[in-house]
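Reviewing the structure listed below.
With one protein chain removed, the remaining protein chains of the complex are shown where they sit.
Take a look at subunit A:
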Amino acid sequence: MESLRVLYRGDLLLFLQHFHADRMLRVLLLTLSVVAIAHAGLCKPDAQNAFKVRLSIKTALGDNAYAWDANEEYLFKAVMAFAMRRYSSKSTTQISNVLLCNVTDRVSFWFVVTDSSKNVTTVPGSEVEAAIRMNRNRINSAFLLSDKTLQFVKIASTLSPPVEPSTPVWLIVFGVVLCLILAGIVFLVVAGIRQHKKKNKKSTERENLEEKCEVTITVENGIPCEALDLKAGHINGVFAADDERFTSL
């Protein structure tokens, strides 16, 4: 009888244990499903604090493009979690906090970041945006993409400012050419004036010489001056007649 009672008690214990495990499992399943449904509600297109991401892998990489699959999604979740941790510098964001949904062939999807400390809420969009902005470079390079090919719709990327020199380059070149041209003009004008002056001096010298010779002729009365050659057509008739006086030999 005793042995039977022991056996019966063991069965009962076993049965009780079994019954407990079953209930635990059921509760666990229940909470999990509740959480999942709640989370699914959090990630929807145009949900609050949700962002759309668009990747153009083939445009960026061409033949080296990788296919978008569950592993890439996991990487994305990991990178987002990293970005959130780095931004808020508290290590509470887990990979499971990042939820993806509505993945299309384009490769575009929506994602939210949930807050594990508070129940079933999402991190405000402004925080997520700031985290992405801060770590944009790291996020891009994780996927071998750029700002243009990994687009966060609604988050505009700041473009790098163009390099502006202190003085515009064109003014420098303009100044150089201007100085050269002005130098050329001044040189030519001065040379022209000098030539003009030389010509003037020569003609006045010539005039002076001619005047002197005229005086000489009238004084000397007949001896021809070399300067007489300058004046064409001023042949003194006396000399022409003089030649004729002598008979030719």
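Just so it is clear, a residue touches a chain if its C-beta (ideal position, glycine included) is under 8 Å from a C-beta of that chain, and two chains touch if they have at least 3 such contacts; residues count from 1.
Definition applied: contacts and distances are computed from a predicted model.
Q: From the names "Solute carrier family 6 member 20", "Protein transport protein SEC23", "Integrator complex subunit 9" or "phosphoglycerate mutase (2,3-diphosphoglycerate-dependent)", which one matches the UniProt record for the unseen chain?
A: The chain we cannot see is recorded in UniProt as "Solute carrier family 6 member 20".
Q: Give the residue, chosen from A:Q48, A:N71 or A:T104, that touches the chain omitted from the document.
A: Result: among the candidates, A:T104 touches the missing chain.
Q: Could you tell which one of A:S56, A:S88 or A:S146 touches the chain left off the display?
A: The missing chain is touched by A:S56.
Q: Among the options A:L75, A:M134 or A:V173, which residue touches the chain absent from this view?
A: The single option touching the absent chain is A:V173.
Q: Quickly run down the residues of subunit A that touch the omitted chain.
A: Against the missing chain, subunit A presents residues 54, 56-59, 104-108, 156-159, 161-162, 169-171, 173-174, 177-178, 181-182, 184-185, 188-189, 192, 196.
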